[in-house]
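Shown here: the complex without one of its protein chains, the others still in place.
Right, chain A next:
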């Protein structure tokens, strides 16, 4: 662990101004991921700007019936928030499926979106990793990749500077992706709103960048738009043990069921890609069609058709297919 300075600002704009002059600095939220990475030598900021008490810890109603979640709202509080549990069950379930009680108390909503991958080659500074050390190659493609990506990855071989098969570890982000949330960001040039679909990025030819945020941009809030039929929603996480493990595969889904017809549907997958993966292929196939198990299976298989697994993670394709199918069956059977 390197020595670092610790700074506090009095308001978000002050924090942004502080970090703008610190190219090697970083914001400190709950610290549940960043501090671990600093201890491992993976993150080596020379200054931490503490923003935990700068952004909102409130969940506010938006005029359209949606919610604005302050970036500093702890994961535990958000999971227990009545309006979240009533309007967006999948979001509350996703939050409770992540981490442990202690971590959820500490972790913030904004920070949760910016978690780094748990790929063991990323967290081990002695190993090659294009995300941590661009150009060093990828240790995972020929190594331990059982829980890494099957969709949207870049695999040009272990020695390529483009190769990255990391997954995004957040549960919450998968639910927010299904809900089409948007992220409010404050930067040196003022405030902007980024659709969550455009926040996280696939590795492409630059695996070092997890998101489209510029250095110094600060997440201040997450807006979740109204989605009345999200009351019929669910988050299902498959993991190696009953608690306290990252997803092998997870599914966040909501369904607008009209009689026996899927009027509309949202599906996002976790544990399969560098981003929370929106299953648009499956959604398009299902929308307006019958709410039958056969249709769900066909949609799930179509979504996973693009998967490109390695030797040890191919199981994620049938597992994800099954979990999409089962989650949709349960939503179709559930009383809204």
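What we mean here is this: a contact is a pair of C-beta atoms (placed from the backbone, for glycine too) under 8 Å apart; a residue touches a chain by one contact, two chains touch by 3 or more; residues count from 1.
In the analysis below, contacts and distances are computed from a predicted model.
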Request  = Match the chain absent from this complex view to the correct UniProt protein name in "Xanthine dehydrogenase YagR molybdenum-binding subunit", "cytochrome-c oxidase", "Pectinacetylesterase" or "Urease accessory protein UreD".
outcome  = "Xanthine dehydrogenase YagR molybdenum-binding subunit"
Key: Touching the absent chain when the full complex is considered, from A:248, A:269 or A:310   = A:248
Request  = Please pick, from A:68, A:83, A:146 or A:201, the residue that touches the omitted chain in the full complex.
outcome  = A:146
Message = For a quick check of understanding: of A:8, A:201, A:287 or A:326, which residue touches the chain that isn't displayed?
response = A:326
Message = For chain A, which positions touch the chain that isn't shown here?
response = 1-3, 41, 118, 120-121, 123-124, 126-127, 139, 142-144, 146, 158, 238-246, 248-249, 312-313, 315, 318-319, 322-323, 325-326
